[in-house]
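The structure under discussion appears below in the form of structure tokens.
Let's turn to chain A:
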Amino acid sequence: MTRDNLSNVGAEMIRLVDIHKEFDGVTVLDRINLSIAKNEFVTLLGPSGCGKTTMLRIIGGFESATTGDVLFDGERINDIPAYQRKVNTVFQRYALFPHLNVFENIAFGLRIAKKDVKEIRDKVQSALELVEMLGFEKRTIQSLSGGQQQRVAIARAVVNEPKVLLLDEPLAALDLKLRKEMQLELKNMQKQLGITFVFVTHDQEEALTMSDTVVVMKEGIIQQIGSPINVYNEPTNIFVADFIGESIILEGRYLEHCMVEFAGQKFPCVDIDFAPMEQVDVVIRPEDVDIADDPAEGVLQAKVSSVVFKGVHYEMLAETDDGLEWMIHSTTMAPIGQVIGMSIKPDNIHLMKKETKGPEVTAS
Partner candidate 1 sequence: MKRNWLLYPYVVWMILFTVVPILLVFYYSVTVQGGGFSLTMAHYARVFEPLYMSVIWRSIQLALVSTIACFILGYPVAMILANSPDKQQFSLIVLFVVPMWMNFLARTYAWLSIMENNGIINAFLGLIGVGPLSLLYNAGAVVLGMVYNYVPFMVFPIYTVLRKLDPSLIEAAEDLGANPVRSFLKVTFPLSLPGVLSGVTMVFMPSVTTFAISQLLGGGQFTLIGNLIEQQYLRTYDWGFGSALSIILMIIILISMGLMSRSNVYEEGGLI
Partner candidate 2 sequence: MRAILKKCYLWLIFIFLYAPILVLILFSFNVSRSRGNWGGLSLRWYGELFQDRAIMTALGNTVLIALVAAAVSAAVGTVAAVGIYRLKGWKKSFVMNITYLPILNPDIVIGISMMILFIAMSFPRGMASLIVSHITFGLPYGVISVLPKLAQLDPQIFDAALDLGATPREAYFKVILPQILPGVFTGFLLAFTMSVDDFVVSFFVTGNGVANLAISIYSMSRRGINPKINAVLTLLFIAVAAMMYLIQRRLRKSSREAV
């Protein structure tokens, strides 16, 4: 698997080696191999129950792997308890201490580490500054809004200057607008702090917005590791294609060098790793379908069956003669009932190997 975004990413920070985890005989993580670099923003992405939170908890030390190793800065830390690891966590629903005020929540780790009073005060101050919560020191946790609690939870973790910050769906409880704001703020914080973030989410848009690297997971198995652009444009299998963004997935056949057949037509493409006459899955993003009012201008013809205005674009469904339904995102609108022409540029056609039956292993 290639990593095409190495801009500010340093040497290896965490490595998971052949992690396997079972709960009561049920496998929740299988053959997990992952390397996380210093200063990298890695997102573990997948539907609920895919094992992403368990993976985070194994890194944090709250769970131990059934087999496999966790390496931190080159050292095996399997047997190091959570409270001795140089990682800190921002918990889902924050897990702030309700009996302590904002200042004492943030100071908790420093007090445990027996720092002196002045240092504690200074560090809490700068942590509050980082999350823009100066002046809230004496407030109780219960008097804070969800967004404010979120900020305190981040401050409480980063004040300990961890080398790695683990974030377990930290934005899930916020409303949409606040969530978008926090996404950008978190990304900025990560740059400012210069530490590794491991972020867990089931929201693909969130993952694409914030990450250097996205790790897509399903049923305890890594499906794909790559940059946001990479996983979006080059999904390795149907699951990734479907989970990340909207996509049209068609059955096709690789004809010859850079030529593929699907929907009854031949299309030039850019993929070359296939054998002639090999069956393939074809992935096309709805925004990559070019439409024309004149049916003759397209390679395929289809009749528009529904149109929904989505703000920036229109979402249309159009049906071809052979009964295939295409989802199209376009800034121009074609009315219902109109027959339009559709065409796809070669580099917008993504081919994938046909998946073999049984448990799929597509991660490298």
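Worth a mention:
Note that contacts are C-beta pairs under 8 Å (C-beta built on N, C-alpha and C of every residue); 3 or more make two chains touch, one makes a residue touch a chain; residues count from 1.
These made the cut because all candidates are chains of the complex that A comes from, given by their letters.
Note that the structure is a prediction, hence the values are computed from the model and not measured.
In the assembled complex, chain A touches candidate 2, while the other choices in 1 or 2 stay out of touch. Looking at the complex, you find that chain A touches candidate 2 at residues 57, 60-62, 81-84, 87-89, 91-93, 95-99, 108-109, 112-113, 140, 142, 156-157, 160.
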